[in-house]
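Shown here is a partial selection of chains from the complex, left in place.
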Amino acid sequence: MAGNSFGKLFKLTTFGESHGAAIGGVIDGCPAGIELDFEAIQNELNRRKPGQSKIVTQRKEPDTVEFYSGIFEGVTTGTPIGFVIHNTNQKSKDYSHIKDVYRPSHADYTYDKKYGVRDYRGGGRSSARETASRVVAGAIAKQFISTIDINAFTSSVGDIFIDKPYQDLDFNLIESNVIRCPDEATAAKMISKIEAIKKQGDTIGGTITCVIKNVPVGLGEPVFDKLHAELGKAMLSINAVKGFEYGSGFCGAKMTGSDHNDLFNNDGTTKTNLSGGIQGGISNGMDIYFRVAFKPVATVIQKQEALNSQGELVEMQGKGRHDPCVVPRAVPIVEAMTALVIADQILLRRQESREW
Amino acid sequence: MAGNSFGKLFKLTTFGESHGAAIGGVIDGCPAGIELDFEAIQNELNRRKPGQSKIVTQRKEPDTVEFYSGIFEGVTTGTPIGFVIHNTNQKSKDYSHIKDVYRPSHADYTYDKKYGVRDYRGGGRSSARETASRVVAGAIAKQFISTIDINAFTSSVGDIFIDKPYQDLDFNLIESNVIRCPDEATAAKMISKIEAIKKQGDTIGGTITCVIKNVPVGLGEPVFDKLHAELGKAMLSINAVKGFEYGSGFCGAKMTGSDHNDLFNNDGTTKTNLSGGIQGGISNGMDIYFRVAFKPVATVIQKQEALNSQGELVEMQGKGRHDPCVVPRAVPIVEAMTALVIADQILLRRQESREW
């Protein structure tokens, strides 16, 4: 119940703090018989890892995952997959200045009030370092659901947006630039924007769009566990996320029914897809697409007023190695969480068929 | 796992179809010793019930709830509260025309593909009639967490928005008009808009804003069960919802960190509240506020092309009694789901204290 597990049948439990000995997790419920591509797993970790480009944090972590169980001769055995990523580049001294200080818009204050004790180094458990474990599990989930395509990309940084529908984008270009935006011209603007923001010691928000193709019809459980509710919760569980919309989203709230309805083709597909591939909480076989809003990183390398545990306001200067914008590194995390949701739904779907 | 339960410790399971004998539910985990105000429960149902005004569906249902267990001499006993609302005004004949037809942007197609059999009358399980059970449970949850204030209201209909921050609104006015908008001038415009749309046999979307006041610090469980992730899932589980944002939301994705950070006051409150009362997934004691997007109702009283189970496109004319806009009736549902989340979190919070 303490909230460190995700999924019902394909289930991930994570552990680990930013500056502890290691982070890691257990995947329980991964089906047996999947021949794993370990390079593909490491590749996903590399997409998330710090130090990969000029526009992300310069902390250096190899982020090498070690698997301890659940795999025999390269194949999943159906038993739980335990894995660990050792932390190697902790610079805990960087954090001594925040030992008794609550940084604004961080989790320092709330963790301290909730637990009465906290590992303050690098944000401890509240650090996005935890998401490396999600990426490992998501990479395995992707291999399980290999016929389904999941592509996330940066759709905006600050007020710079891609101005095309996703159908006009070439997802093969996502990895062609460090911001992970498949529209090259927009990507260049986004990167410049982040570089400028970084120079000011400031940070900036952005959005990520994710598209799921080749989804079978019938995923999602009414009533409370609608497919988009599961996706929404998954996205809202990622650090710094402030909003989620799917299909027509917030724009749909301005529309009329006659404009919004997706008329059918003979084969059950629809002419438009404002529904976003989900109707009544259940996938209808069309593309699922959604958008996730990320706030700007709270650590700015500027002087700011903070609160200490004695209730005094103190001036502090942001230090440490931080991302000026989380979005490029969050792209593989969005994909990982999406893969975890879909893998879980595939398992749920399997058991509800009428024959046995 | 089939998705008809909500909550971990304060747990609701619902059942029932739009045109079956009855809908209802079981609340398991409601603490013992709460003296229930049954009139308050019925009042919440009345806020949701059909036929309450000109701008909602004209189906007539008394929506009287009967409690079968878990209450003794007016007081909760800690055992499960079973309750039932009998359906009285089913006009199933209204639905014979859709027996073999999948209406556009409804759940007809996906339910049929998922289950292979469906109660097509009035949308069956996919009907928002199910939410009456949520309102019953939410009304009890509200009584359990009575020191916490939950107020939802209509913040937009189509392109008509309230143009004030919620702090400038008087929540006592929410019930003063049929659209449940506390800004009288805007409310009038919204109502006119819906009346015009209804005359055209069309429908329109809208948004609801919800504000939670007097929240204790420390609610919410990292990592996957962040407080806003739970609220988001709760909202996304409501029929017709397309998006959720809290605090700065999607606007926050355009901001810089130096503008977005909420600086502290001495007492741990913050000068601004772009965080929306939640930091690191845990409540910080400030107001929690969020916004929910509802699409336009899919049933329009116009001719539309639909698909039948033989794969033929057929012309159909929307019938039945439907809402031109779900938003006014969804206000108590948003509040109910919010109350269920907060009640659940209060129970989770209780058990994590260090003393026993």
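We just call them A and B in the order they show up, numbering each chain from 1.
Here is the rule we use: a residue touches a chain if its C-beta (ideal position, glycine included) is under 8 Å from a C-beta of that chain, and two chains touch if they have at least 3 such contacts.
The model shown is predicted, which means the values in this text are computed figures rather than measured ones.
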- Total subunits of the complete complex, with 2 given? 4
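One rule holds in what follows: only the chains that are shown with their structure count from here on.
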- Query: Rounded to the nearest 5 degrees, what is the angle of the rotation that puts subunit A onto subunit B, matching CA atoms?
  - Reply: 180
- Query: What whole-Å value do you get for the distance between subunit A and subunit B if each is reduced to the mean of its CA atoms?
  - Reply: 26
- Note on the structure: Listed in rising order, subunit B residues that touch subunit A in their complex are 1-6, 8-9, 14, 102, 104-107, 109-111, 113-116, 125-126, 130, 156, 158-159, 197, 202-207, 217-218, 220-226, 228-230, 232-233, 236-237, 242-250, 252-268, 270, 274-276, 279-284, 293-300, 302, 304-307, 311-313, 348, 352, 354
